[in-house]
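Shown here: the complex without one of its protein chains, the others still in place.
Entry: chain A
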Amino acid sequence: MSRAALLLLADGRFPAGGHAHSGGVEAAVAHGAVHDTDSLEAFCRGRLHTTGLTMAGLAAAAAGGHDPLLLDDAADARTPAPALRAAARRLGRQMLRAARATFPSAELEHLATARPQGAHQPIVLGLAARAAGLAPVDAAYAAVYENIGGPATAAVRLLSLDPLDASGLLARLGPEIDDVAAAAADAATRAMTEGIDALPSASSPLLDITAEQHAAWTVRLFAS
C-alpha cells in the first residue's frame, strides 16, 4: 500500500466536494446547540460515535471487497433521512469522478455504471481506497476523519472560531477516532462471514431531524 494515497484521500483539497457540507453543524449553530469550541467538541464526539462509526463501517467493508451495490442498499437502510441520502449520493458522485481520475479501477467503473446518480459516499471512498491499495482500516480512518473534520471546519466559518481551537479539538478526539476506525474495520471483517447486518448502524435522532429542517431552509451556507 501507499500511505501517501491515504493522505490524498483524506485531504480536504481532494476535489470531492466535501467542503460544501457542514455535517449538520449549520443547523446545530442555528438552533444555538453549537456556539463555542466546547459545544463543537461535544457535537463532533456525538457525530463520531454515531454516523461516523456507521460511515466508517461501510467504507471499510467496501475497501475489503464487499459487494458495493449491497453496501449501497445497507447505506440506504442506515440513512432514513431523505436529505442525508441525497447529500450522500451527491458527495458519492463527486468523489467517484475524482477517484476514477486519481485511482482508476474496474470496480470504480462498474459502480459508476450501476449507480449513475451516485452511490453513498463512504462506499465510493472505500472502493477508491481499495483501488489505491489501502487496507479497510485506512478507509475507515479517512471516513471518520472527514465525518468530523468537515463539521469542525464548517463551524469555524459559521461561528468565526479560532481555527487553532478547531485543530485542538480534532487532536483531542484522536484516541476516539482510533477506537471508532478500529471498531469499523473489525465489523467489516465480521461482515465477511456474518453478512452485512454485522456492520454498525449507529445513528442519532437529532442529526436526522435537523437535516430535514435544514434542507427546508430557503437560505443556507452549506448544502447539508
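We adopt the following convention: contacts are C-beta pairs under 8 Å (C-beta built on N, C-alpha and C of every residue); 3 or more make two chains touch, one makes a residue touch a chain; residues count from 1.
Rule of thumb we're sticking to: contacts and distances are computed from a predicted model.
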Looking only at "Indolepyruvate oxidoreductase subunit IorA", "ABC transporter ATP-binding protein", "Urease accessory protein UreD" or "tRNA-splicing ligase RtcB", the name UniProt gives the absent chain is "Urease accessory protein UreD"
Missing-chain contact among A:Ala61, A:Ala81 or A:Val124 belongs to A:Ala81
For chain A, residues touching the missing partner are 24, 28, 31, 33-34, 39, 42-50, 73-74, 76-83, 85, 176, 196-197, 200-210, 212-213, 215-216
